[in-house]
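Omission of a single protein chain aside, the complex is shown with its protein chains in their original locations.
The first chain written gets the first letter, and so on, giving A, B and C; residue counts start at 1 in each chain.
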Amino acid sequence: MPSVSQTVRVKVLFFGRLKDAVGQAEESLDISDASTIEQLFALYVQRIPELAKYRSSLVASRNQEFAAWDSALYSGDEVAFLPPVSGG
Amino acid sequence: MPSVSQTVRVKVLFFGRLKDAVGQAEESLDISDASTIEQLFALYVQRIPELAKYRSSLVASRNQEFAAWDSALYSGDEVAFLPPVSGG
Amino acid sequence: MTAPLDDDIFQLVREPIEPGTLVGHVRAPEDGAIVTFDGFVRNQSHNRRTLYLDYEAYEPMALAKMREIAAQLYEKYRIHRVAIVHRLGRLEIGETSVFIAVSAPHRAAAFDACRFAIDTLKRTVPIWKKEYFEDGAVWADGELPPSPVATPGAKPAS
Partner (left out) sequence: MTAPLDDDIFQLVREPIEPGTLVGHVRAPEDGAIVTFDGFVRNQSHNRRTLYLDYEAYEPMALAKMREIAAQLYEKYRIHRVAIVHRLGRLEIGETSVFIAVSAPHRAAAFDACRFAIDTLKRTVPIWKKEYFEDGAVWADGELPPSPVATPGAKPAS
């Protein structure tokens, strides 16, 4: 059998100014298994180039916990891109 | 005319444990003009010897302001003897 | 910051304290933060079960000292308004004895000022607490206010 990159489905959430820039609050996306959060964000930058300027002011979460950008993603993961928080 | 020590009337207030020890909350008293607060307290110790033990744990006030024990008292002054405060 | 003491609240009361009224008084649209301190009667003291407390004050001096605390707050912190209320008489377990509310544009000043206010009140405002236990009553140990050591201007010029 040929070796193919397996794809998995993840849920992606956007908040605040990033939600406005992306134009939606969430979507489900098929990505290569074990892609990193960084690679996932790069997919969105390909789609919406202006997102690149937000990268340095974002933190990421994986399954509702802050996560490093090199975290790998697996089937069913929930990823969110979080602008600076301003609650309170 | 003979030189006599002039007496003046002051109001004296007692609070907390000191009020209990003296048995009253306030009285008006005639003392020599320009007596100090220390001398006034000594008059009360003469009357009620057990008051001596409170001396080191008291502060005094004159006309509703904390006052040094060597403050002189004049006619109409209001003096209070204040145990450690425990409000709050 | 100037001291709008006329808009502030300083009270000694014999009825239950109502925090909502006091907070509403210090609250203004130009503020963003209110910090409150609510001190109330604990059910025990030094491992003895408290039945109730009785508070007394040297009332005019206590009110003057509360105003002095507020004046210090305005000197030290960028705050908007202050309310300081102490209850007197008999208080049952759980009832509020002292309530302080401070409003400010920003939270750091509100926290600092509220804490300074209660810490200073406990050292300088002439109020006393008698604690009633099952086997008797005692005046609570307290803090000795700082006593002046000199008497500037105590004696008349004549």
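Definition applied: a residue touches a chain if its C-beta (ideal position, glycine included) is under 8 Å from a C-beta of that chain, and two chains touch if they have at least 3 such contacts.
Everything quoted here is computed from the prediction, not taken from an experiment.
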Original post:
Out of all the chains shown, which come into contact with the hidden one?
Top reply: A, C
Original post:
What subunit A residues would touch the chain not displayed?
Top reply: 13, 15-17, 20, 34, 57-61, 64-72, 74, 80, 82-88
**OP:** Could you list which residues of subunit C touch the chain missing from the display?
**Re:** 19-20, 23, 27, 29-44, 93-94, 105, 107, 110-111, 114-115, 118
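The rule we apply is simple: only the chains that are shown with their structure count from here on.
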**OP:** Let me have the rounded angstrom distance from the C-alpha centre of subunit B over to the C-alpha centre of subunit C, please.
**Re:** 26
Subject >> Geometric centre distance via CA averages, subunit B-subunit A, whole Å >> reply: 77
Original post:
Roughly how far is subunit A from subunit C, going centre to centre by Cα mean, in whole Å?
Top reply: 52
